[in-house]
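Here the complex is missing a single protein chain, while all its other protein chains stay put.
To keep things simple, chains are lettered A and B as they appear, and every chain counts its residues starting from 1.
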Amino acid sequence: MLDVTPTILRASLVNLELVFALLGVGLVIGTAIAVLQVYGGRVASKIAYVYEWIFRSIPALVLIFLFYFGPSKFGLFINAFQAAVLALGLRSSAYQSQIFRGAIEAIPAGQMQAARSMGMGKVRAVVSVILPQAFRLSIAGWTNEFSSVIKDTTLAYAAGFTEILRTARAIYDTRIYLTMPTLLLVAVVFLVFTYAGNRALGLLERRIAIPGLQMPGTVGRMEQT
Amino acid sequence: MSLLKAEGIYKRYGDEEVLKGVSLDVERGQTKVIIGPSGTGKSTLLRCINQLTAPDQGRVWLDGEELTRPHADINALRAQIGFVFQSFNLFSHLTALQNVRIGPRKVRGVRKDEATKLAMEELDRVGLSEKADAYPAQLSGGQQQRVSIARALAMCPKLILFDEPTSALDPELIGEVLEVMISLAKDGMTMLVVSHEMGFARSVADEIVFMEDGVVVEQGTPEKLFRTPEHPRTGEFLRKITELYGETES
Partner (left out) sequence: MTFAFDWSYLPKLARGVPITLEVTAAAIAMGFVLGVFLALGRVYGKRLVCGICSLYIQIFRGTPLLVQLFIIYYGLPTIGIRFSALTCGILALGLNTAAYQAEYFRGAIQSVRGGQLLAARSLGMTLPQLIRHVVLPQAFRIVIPSWSNELILMLKYSSIVFTVTVLDLMGVGKRIASKHFNYFETFLVVALFYLVIVFIVSQSLRALERKVRIPGLGRGETLR
């Protein structure tokens, strides 16, 4: 078991790489979708809502298969890792857009009014006034998304590239007695990831918090040090 | 033998001593009203009596049976004491009828049809039989409080404790609750009431207890306390209240 541990731990880096990449994709697209839903015209916001509905209703595994086998049909060639990033990333963007939309809607209407009456255009107001606040409010919900998604990286197993679970499987397929140890090690790795991630995000939340700006329903967390 | 007897009740919350050795007796059929400035431990005293809050020191007897005994069957004893809360505390998921009925059914084990009959009688007694199928959220504050009195009555308690029953109500709703309480007193129910309603205290109470700073300052008939209080503080408090709320007539 000792000799395979480094192999498994190294493979976990692949999952980390995957989670950061897909969260990045999800963040950018999710923000865009949320903005469209709140500020877009009737058509744009409708499209955004449909997008969200589609990517929240299709299972991650199905999306992974679609993005793995699809692009070649259209003449694009992407590798398994990229397929996983796209599939899980777009899916995450749908969930993240929900988080951002909630945060945007929690910002008092007066903020937008003040920005516009200063002469700011709609885009500038959203970018400079609304989004900075919305991002801060989103951290708590975003932490949930992170926890969820880090574990979902194992679903990339279905795409066939060597992330941690597939590595573990490759090991115990030939050495059956290692099945439990390797799988338990994988489980522990994720416990560590989730814990570390939650702690880090919690710290971030406290660091960049704005006193008085909270999601409705949260109780004076700011006052506690 | 008094129906209810509390002796030497002490209660401290953190640094603050809220009750400093309070003793109290309530006789069968008596209506006793506890008055005093806010925060003097009046509500805490009531909760120490039915052990919703455990006193640090002191003993309580109901009809000779001690509630504060270590192995007392507190649930059986609580079933004999009615409690009406300031914030009503009706069960949100039950209709008025179900709220009144649940005590007899589930605690006393009465059969469903008998319990329903009993519950309807009590609802009728408080004047709310047409609201039997309404949920608490559909009732006004005064109606909710009357249902909660019916709920206490349905248990056929030996006495009922009232913890500022009208303090959370809008002024125009207070009357309907006081009316019910007055009729209960007339019917001979033993009642221990914490309240600011001086009119009620003056006209219905057999005895008034004035508490301040966690101790009983003085107790006596309404006549005595309002006309010739022994303790200066009693007089001061009553004068202040009368000034604030005007001459109190029920």
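List of remarks:
The working rule: a contact is a pair of C-beta atoms (placed from the backbone, for glycine too) under 8 Å apart; a residue touches a chain by one contact, two chains touch by 3 or more.
Here the structure is a predicted model, which means the values were calculated and not measured.
Interface note for the absent chain: among A:45, A:162 or A:194, the touching residue is A:194.
The hidden chain makes contact, of the residues B:61, B:85, B:210 or B:237, with B:85. Touching the missing chain, out of A:9, A:32 or A:66, is residue A:66. When the omitted chain is restored, the residue from B:106, B:227 or B:240 that touches it is B:106.
Within the entire complex, the positions of chain B that touch the omitted partner chain are 50, 52, 75-83, 85, 87-93, 102-103, 106-107, 135-138, 141, 148, 151, 155. For chain A, the residues touching the absent chain in the complete assembly are 54, 57-63, 65-66, 68-70, 73-74, 147, 151-155, 157-158, 165, 169, 172, 176-177, 179-180, 183-184, 186-187, 190-191, 194-195.
Everything below uses one rule, namely that only the chains that are shown with their structure count from here on.
Centroids built from CA atoms put chain B at 55 Å from chain A.
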